[in-house]
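Left out: one protein chain. Kept in place: all the others.
And then chain A:
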Amino acid sequence: MAATRTKPSAREIFTTLEYGPVPESHACALAWLDTQDRHLGHYVNGKWLKPEHRNSVPCQDPITGERLAICLQAQAEDVVAAVEAAGTAFENWSGLPGASRAQHLLRLAKMIQKHQRLLWTLESLVTGRAVREVRDGDVPLAQQLLQYHAVQAYTQEEVLAGWEPMGVIGLILSPTFSFLEMMWRICPALAVGCTVVVLVPPASPTPLLLAQLAGELGSFPGILNVISGPASLGPVLASQPGVQKVTFCGAIEGGLRLLIQESVWDETMRRLQERMARLRGGRGLDGAVDMGARGAAAHDLAQRYVREARSQGAQVFQAGAVPSDSPFFPPTLVSDLPPASPCTQAEVPWPVVVASPFRTAKEALAVANGTPRGASASVWSERLGQALELGYGLRVGTVWINAHGLRNAEVPTGGCKESGSSWSGGPDGLYEYLRPSGTPARLSYFSENLNYGTFGLAVPSTLPAGPEIGPSPATPYGLLIGGHFQAPGARSSRPIQDAQGNLHGYVAEGGAKDIRGAVEAAHQAAPGWVGQSPGARATLLWALATALERREAALTSRLERHGTELKDAKVEVELSARQLRAWGARAQAQGHVLQVAGLKGPVLRLREPLGVLAIVCPDEWPLLAFVSLLAAALAHGNTVVLVPSGACPIPALELCQDMAALLPAGLVNVVTGDRDHLTRCLALHQDVQALWYFGSAQGSQFVEWASAGNLKPVWVNRGCPWAWDQEAKGAGRELGLRAARTKALWLPMGD
């Protein structure tokens, strides 16, 4: 590297025409560290918190290894203090009119603007990222995020009426993160009135600086609290009774996978290598450097991957003017990996790109959707039709057509599959921190005694349940799977009692095998249903509503037998039909076009189905809840596996007869049986894309626990009964929000 050699003279440079160092002075970052005596604590309630007797870790310059400061490690009581401070601040902050919150956020944006140099030099110094990336990308975007969310706060009372802030939000950051990722999450939270406790990994001063900037605004010191500590504090933060929601924010972009069509493979690879050869690497604080370094750990990871790939027979291309010593790693292009080699499955580390060929667009789509990750992708093609088809087909949160890496505060950013299911930015980001007004806050329903290993494992055996009176209620018997009624795999039945405790009838006792069959049937029906236009979906839902009305008498009497008043039963049936029609109508008005500052061309905000959605329905409002959940799911293009109310499944099964006749086979599958057992089967099933659970607190806890294993988006009621007959609930926007996921499709234009 030039800096380590003796400085060449102008005369020499005249011949070589090489680049020289363009060092960015980081004196202000060091001066800021000096104000803390190079001894960083936590920033809680507008004050530095530096408790005694804590472990500390050094914060080092990742390139020189120079010790910049030492950072205290938090312990559980520091977390408690931070959550308490945030809780106190929440009372004032959430009570403010939106306009005042907007004002405050704007002041913070101004504050960042004033100290932007400090911010970018500190970030680059500590993380080793190229300073121009932070200076030209992250810092302006951070300000834009604050400004955008200030506007959202201003219009909150009007636009977000019927929603209230959740409370204290816990944000856990992964070891390699950029402060921008934190901004994406705290801005919407603060805008809607939540307060935040951020747990940052050890030795990351930038969030502390941001918290200090926010704290120095004076008025609301406790809205943003930052504590730094080991990952083991995550569960401590999550289990604090005051914390209403925990958001986890993953690592910044790693390596990439590149799929190139065979017909342009050679040409593309040649151009790629040419371009890579011109990349410059070096110390992040150099203004003319394309890529910095991300520390020794990232270097080792990349090196290990490349070595493995080479040993598995891959071609490795490395180029670029990058210093050869650790922690610098040159941009690397890996190709010709044998299809079955472990490296094709492993996550690609930064700064490695793995290229593989494909023959047809369809094949590319299958490969791309076959990966467990789903954050973002870009499609490069001059054929717009093809690019759009791929863009719609990719199962990721963000797709750029003929562009890459564009971000904007107005565009929701999120992911699916293992990349998580939460959203930041845009309207979707706001709802992450809101709940419908009147819903109870998160209760400490968490039970230490729940045995995850045995929950719902065994089905209690069913025996004949006493005298059958009256006409045999045999008709709706069986499980609706793949469009027709089937006998359960276990070949046993479960008795259903009416309100008086008399036997009402038998329903099938479904089990793991039936769930597997149902999920498979739902998967088979999915492509057809997704391909239907919203209009066609609406037509079917309306037809179902008509069929339901025809059955009104039967349904009413069934409900009555289960203890519902005649009047209420009539209302329930009527509301159910209305729900089907309402969701049918809503299916036609989804998604919209965003116009983004600085971008020529639209960004499409698409609402895409989750896929196969499993729904465990509540016991209350046995028909209405079943129909509401079903209608919302279908309207958004999902195929469903439903477990109807445990106490009163018969009205739902009545309706199944119409569904079997009207709906395409496999679109709706209904499995009755032991709810805990079925819930277990669904929660642990790898191929169910999302799960809604309405039932006991224990069941909710189990579902959330299981989802941590397979990263399935879940929605649970935590044992709280819902008022399904009220607009805010049954037909509410929350149901609509949950029933689909957002995708942002960027379409830059120009000729």
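In this text, a contact is a pair of C-beta atoms (placed from the backbone, for glycine too) under 8 Å apart; a residue touches a chain by one contact, two chains touch by 3 or more; residues count from 1.
Everything below uses one rule, namely that contacts and distances are computed from a predicted model.
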| task | Just go with whichever of "Deoxyribose-phosphate aldolase", "Proteasome subunit beta", "Histidine-containing phosphotransfer protein" or "Coatomer subunit zeta" UniProt uses as the name of the absent chain. | result | "Deoxyribose-phosphate aldolase"
| request: Would you mind spotting which of A:19, A:265 or A:705 touches the chain that isn't drawn? | output: A:19
| task | Identify the residue among A:9, A:447, A:461 or A:686 that touches the chain left out of the display. | result | A:9
| field | Which residue of A:132, A:605 or A:675 touches the chain not shown here | value | A:132
| message | What does the interface between chain A and the hidden chain look like in terms of residue numbers? | response | 7-14, 17-22, 132, 136, 270, 274, 278, 287-288, 290, 380, 382, 402-403, 600-601, 748-751
